[in-house]
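Removed from the display is one protein chain of the complex; every other protein chain stays in position.
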Amino acid sequence: MTTSGKTASAAYLRTTVAPPERPPPLTSGPLAWLRENLLSSPLNVALTLAGLYIVYVLVPPAVRFLLVDAVWTGEDRNACLVSAAGQPVGACWAFVASRLRYFVYGAYPDGQLWRVNLVFALCAAGIVWLLWTRAPRKDLGAIFFFGLFPVAAVVLLYGWPAIGLPHVHTSLWGGVVVTLVVAFAGIVVSLPFGVLLALGRRSRLPLVRLVSVTFIEFWRGVPLITVLIMANTMLPLFLPGNMSPDKLLRPLVGVALFASAYMAEVVRGGLQAIPKGQFEGAASLGLNYWQTTRLVVLPQALRIVIPGIVNTFIGLFKDTSLVSIVGIFDLMRTIEVSLADPRWATPVTAASGYAFAAIFYFVCCFGMSRYSIAMEKRLATGHKRQETDR
Amino acid sequence: MARTPPVQSPPPDRGDATGSWLYNPAVRGAAYQVALAAAVVLILYEASTNAIENMRRLGIVSGFGFWNAPAGFDINQRLISYSSTYSTYGEAFWVGLLNTLLVASAGIVLATVIGFVVGIARLSRNRIVSFLAACYVEFFRNIPLLLQLYVWYNAVLRALPAPRQSLSTADAVFLNNRGLFVPAPVFGEGSGLLLVAAVLACAAIAVFGRWARRDQDRTGRQHATGLVSLALFAGFMALGWFAAGRPVTFNVPDLRGFNIVGGLQIYPEFVALLLGLSIYTASFIAEIVRAGMLSVSRGQTEAAYSLGLRPGITQRLVIIPQAMRVIVPPLTSQLLNLTKNSSLAVAIGYPDLVQVFMGTVLNQTGQAIECVVITMLVYLLLSLLTSLAMNIYNRRVAIVER
């Protein structure tokens, strides 16, 4: 290098600026990446080979089963039998297709399906309104989603003969509809109730605190399935003799209580993150407890815990499958029941039904978890901005 | 774990001359509490009077008299002696509880091992390994556990061949749709000596460990404690084995006719539940482990390296002790979740506490309240004990921290 300084002596002045150069070959670019990340040591090479082997073992058979060898059309089991197709048979999507109506709507009467579809549409609109960060008037969205929509959904699904909607008994509901009803009832009840419980747990009144803590810890301490069985067997006992709660309503009560306890802990995390100065600031403005809570604390706390709420909802959504154990026809149960149908009895029927369920749950849960992660990132950057502002 | 901040006490009441007592916060607080207490008491009173009335109407006699009544149903997997001909409902409860504890403890070990392996793989610099680990996590934690159990039980284990066509290894281990058959150890005379040998080995390992640490403190020499411990254990066990004259024999399973005879049968329900629980919970543990390791800042590694510590020792003495503090509390709560989730056994017919007691016993006796209360109390007790242990751990760690 001609520009090198004579470093042994004390003084040195750079006369010409060294321009940025390209890195030498094999230290950057895809080849370097390969060497760095996959082949940097013998152990790393071994790991790479092992990883590739796992991919080789898992991916091609999965693709073959789900797509290449899958049977897409057919009237009955004959379509999905090896002998009929004359080649190895993958997933029997024909079975899923023929049962799809049952998986989605259960036994809901044919002429009334528009009601379910309308509920789906309203639900989707509410979700977009609330979760899309740039949507206007979130407060109206919340009133719609947590206030109007549940009422509308009940009226539409259950019926109201006075306005021309005939009753559809809950025993006819099934599939995805029930799964969504259970999950939605859980979130609609648990969010406000969870907020109250969380506030109660941080109350300065000892009895309020005691009741909240006992309630929360009780439901968090027992498995959901025991709660569901309890709701099924004990709820009728606790109500006045002639009242026999609807079969679908019982697990809904159980799920709602259970979810409230978990939601309360999530909200409590948010409440704890509110700095003390916020309470002091509100007090110095002369706000009382409920004003402070409603106007200052909750808006901040709930925003912080949106990811936590979504995560709780993911858990709740997966847990709705447990209602199938106590005899409710949710998606899981409709699939289990369909698997026993002799008209579709083939070696691949069970695997196909489960694959369909797995895809449904995975798409929903994975989507929600991505959303929650994105929100977390947004929140994190928002906080950073606040810090640098100071 | 966050902690509740100290409760602010209300300001001293200075008897505002002009204000009504309605605006006194202490009075208001008391009113709230009285209202709440009244509501709780009312609900409890209503529920219990309704329950008493309903049970009278339905002819249910409450009480725990059924506990000692003969059960009359069979349970295939049992850790204590039990038979439909002479056992009681009480004994059925213990069989169920032990089965829950068995699958939960096996699951805890398996899930922790898989979770740590996947979590560390997730942090691997090898992109293929970390990508596969990420796929594992996302796949298994986004599908309901119940569905996974059905898949393991109905699609995987049921698809295994019939006993006649068992998959077998060395004619000693058989796998078929009735379960896994492995040689059952039969402890003959002198087996006790093996136990003694094991105890001695542990003692020797403890003594060696102490000596090694002292010796390092004194002279600076480092010892391969792990290897020596392994050798000590193997040596003592071998010694005990031969000294007792090879006391343990194995009852090897054997294919006879249409079934497998002898050996230890591990039921497919158990295998499915264990696999499902472990694999599902491991996906959560992996994320906890990853977050824990990432919570230790890069500066810690750099400081250790700049002091000349090798990567292995840096992990052992600097990174892992710090990561464990972050990992242990959520890990415990996941393991508690695993224990609670083992109640999904009821879906595939594994005779755990819920399946036996809240299922069969409840249905046979009709003692809904008693069965539900007892079962829930068991889980509550487990949860409370766990959170108690966690609080103690957190307090110890917290003191050390600051």
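Note that the chains take the letters A and B in the order they are written out, and that residue 1 is the start of every chain.
One rule holds for everything that comes next: contacts are C-beta pairs under 8 Å (C-beta built on N, C-alpha and C of every residue); 3 or more make two chains touch, one makes a residue touch a chain.
In this section, contacts and distances are computed from a predicted model.
According to its UniProt record, the chain left out of view corresponds to "General L-amino acid transport system ATP-binding protein" among "Succinate dehydrogenase flavoprotein subunit", "ATP synthase subunit a", "General L-amino acid transport system ATP-binding protein" or "3-isopropylmalate dehydratase large subunit". Within the full complex, the residue among B:L309, B:V328 or B:L380 touching the omitted chain is B:L309. Considering B:A197, B:A244 or B:V318, the position touching the chain not shown turns out to be B:V318 (whole complex).
Although one chain is not drawn, the whole complex shows that of A:V17, A:L43, A:I163 or A:A380 it is A:V17 that touches it.
Residues of chain B in touch with the missing chain: 216-222, 297, 299-300, 302-310, 313, 317-318, 321-322, 325, 400-402. Counting the whole complex, the residues of chain A in touch with the unshown chain are 1, 3-5, 7-8, 10-14, 17-18, 20-24, 27-28.
The rule we apply is simple: only the chains that are shown with their structure count from here on.
Between chain A and chain B the centroid-to-centroid distance comes to 25 Å (mean Cα coordinates, whole Å).
Residue ranges of chain A in contact with chain B, taken from their complex: 36-38, 40, 44, 47-48, 50-52, 54-55, 201-202, 204-208, 211, 217-218, 220-226, 229-230, 233-234, 236-241, 269, 272, 276, 314, 318-319, 321-322, 324-325, 332, 336, 339, 347, 350-351, 354, 357-358, 361-362, 365-366, 369. Contact residues on chain B toward chain A in their complex (touch as defined above): 2, 4-5, 7-10, 29, 32-33, 36-37, 40, 46-47, 50-51, 53-55, 57, 124-129, 131-132, 138-139, 141-147, 150-151, 154-155, 158-159, 340-341, 343-344, 346-347, 354, 358-359, 362, 368-369, 372, 375-376, 379-380, 382-384.
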